[in-house]
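All protein chains but one are shown in place.
This part shows chain A:
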């Protein structure tokens, strides 16, 4: 259990501190031999780079990438502040 949590922490730090990634908004869950990645990033290149870096560092892990791209459409409504 401890090792599992350590692995999540190690991967989380890799996602933030690796200059090619620098993502604080991606969550990491590790079950059995499967790593599930969740969250939203700003481009498809960033999502692919995250998976590439993790596969390189942890070749034995199966990666499930549920990372989405944050949508950039204009809003349809206005909120009145009172």
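Operating definition for what follows: a residue touches a chain if its C-beta (ideal position, glycine included) is under 8 Å from a C-beta of that chain, and two chains touch if they have at least 3 such contacts; residues count from 1.
Going forward, contacts and distances are computed from a predicted model.
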Which of "Predicted phosphoesterase", "Sulfite reductase", "ABC transporter ATP-binding protein" or "Cu-processing system permease protein" matches, in UniProt, the chain that is not displayed: "Predicted phosphoesterase"
Residues belonging to chain A that touch the chain removed from view: 19, 22, 24-25, 27, 39-40, 42-43, 45-46, 70-75, 77-82
